[in-house]
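Other chains dropped; remaining ones untouched in position.
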Amino acid sequence: MSKITTAILSISLLLAGGSALAQQAAMEQKPMMDQKMAMPGPVDRTKILAAPGVFGNFSTYKVRPDYYKLSAAERKGAADEVMAVVDKHKDKVIVDAYLTRGFKAQSDYFLRVHAYDMAATQAFLIDFRATRFGMYSDVTENLVGMTKPLNYISKDKSPELNAGLSSATYMGDAPRYAFMIPVKKNAEWWNLSDAQRLKEMETHTIPTLGNLVNVKRKLYHSTGLDDTDFITYFETADLGAFNNLLLALAKVPENKYHVRWGNPTVMGTIQTFENVVKTLSMGH
Amino acid sequence: MSKITTAILSISLLLAGGSALAQQAAMEQKPMMDQKMAMPGPVDRTKILAAPGVFGNFSTYKVRPDYYKLSAAERKGAADEVMAVVDKHKDKVIVDAYLTRGFKAQSDYFLRVHAYDMAATQAFLIDFRATRFGMYSDVTENLVGMTKPLNYISKDKSPELNAGLSSATYMGDAPRYAFMIPVKKNAEWWNLSDAQRLKEMETHTIPTLGNLVNVKRKLYHSTGLDDTDFITYFETADLGAFNNLLLALAKVPENKYHVRWGNPTVMGTIQTFENVVKTLSMGH
């Protein structure tokens, strides 16, 4: 019961401290998140891809068959119309596009959208869906997540591995392939102590260090935002190295806590958005 | 066998007491529920959102592609037609609307309808579906539930936590996002004693108190009414705080009793119904 008393006490203090204190506490956990920032020009790609508190939106699409019943002329203008929408939103979001046709049955292409404000992502995607190409696309999957500072392998908690992660740089050819793989852990995982989860994540991280030379990766947190805990994103030029990396991750005990790993595994070639639209607009 | 005898005895007494007694017993458990109340004017929003015995109906929709083959003029009138239906039913139901396109693959928008009488909700939704916009919408999910007095963290059973819940007030910006997350517990959970479930719910509640500053929530009971035990509904302006809240809930033992938590997790921006219809009617 004293545990409850303490919790209520700390809540009371929090409430007593009023909104300013609460705001500050929240700020510490979510730097730059969902704030209306002054955005004088296009989003800085390098910066937004490195920052915590950024929203990542992954959506997969399948072009409906009746798109190909439009005249070739009508389909020809599709890419320009899409790029105009990208341009209109360039101060709020950045968009990456990938061609999945020929790899996956559930989609023909997928988009990765980053923004500091989730509503800006929605505004962009609604405008995209109102283009001719967007109208003829069925959304087949959509997952949302956000970036956060390193949880486990941080400078404080695991200094040696953190140094390893920092010094391991991608040295392969320019990546040609991207993967999006959702990950959900079971209740047993989340009920481990912080120390136990840290230990498992260290065991998870060790075999991956060697692969950072050949595979880039990025992590998004989704608990509560979607039916997954994480969205893992990878880029590589070397599919064999990627297969080996994922095998290594299968062989650590952390894997036993997975209830979702993939489903879907989305694989695409990295393309410009314009090229994705043009490629999928072909056909007589 | 004496257990059976007692049960039958009490049934016999109940039956002996006749319908008046039975009615009274039922009344104690469901204040204001399903009663034809005198309703001289529009439903009082504040009152219905606070009352137990109210029915909540959550439905998600996807606009069919052929809607966009209607002329822009035809689509332009859609919002007015929908709002007329809302107005027609305003003495019986209140409706909240949310835009999900760009967040979720399974829907473009979702509705939350409250009524004292479930049949009134059905009457409204049938009229809505007969509008042009409703006709071009496919229902992709529909969950029903009802509000009830606090089960576990009540003044009697858990006075300290109940006080904590009562004093924790939302202090964030006006919420921009809403979430609908179904929850189903397994047979092991329901076979725990009341005392054991109370203990688990206390452990569940403690870490959430701090988040009530940033996240509003509301609970609906659905056992038997639908293939879920609860519908949890959240509003927030701070997606990071919401993610932290759900992580905290994942880390308590109660999580081990979940057989459904999400599936779907529905996320939308809070909008007027009129705006939802107008936004989804765009496109050339």
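As written, the chains take the letters A and B, and residue 1 is the first residue of each chain.
We adopt the following convention: a contact is a pair of C-beta atoms (placed from the backbone, for glycine too) under 8 Å apart; a residue touches a chain by one contact, two chains touch by 3 or more.
Just so it is clear, the structure is predicted and the values come from calculations on it, not from any experiment.
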Copy count for the complete homomeric assembly [2 present here]: 5
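Note that only the chains that are shown with their structure count from here on.
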Euclidean distance of C-alpha centroids - chain A vs chain B, Å: 29
Would you pull the chain B residues touching chain A in the complex into a rising list? 65, 68, 99, 101-105, 158, 160-161, 163-164, 167-169, 171-172, 176-177, 179, 181, 202, 206-207, 209-210, 213-214, 237-247, 250-253, 255-256, 258, 262-265, 267, 269, 279, 282-284
The chain A residues in contact with chain B across the complex are 1, 3-5, 7-8, 10-12, 14-15, 18-19, 22, 26, 29-30, 33-34, 53, 55, 57, 59-60, 64, 118-119, 121-126, 129-132, 135-136, 138-142, 144, 146, 148, 187-188, 190-191, 221-227, 229
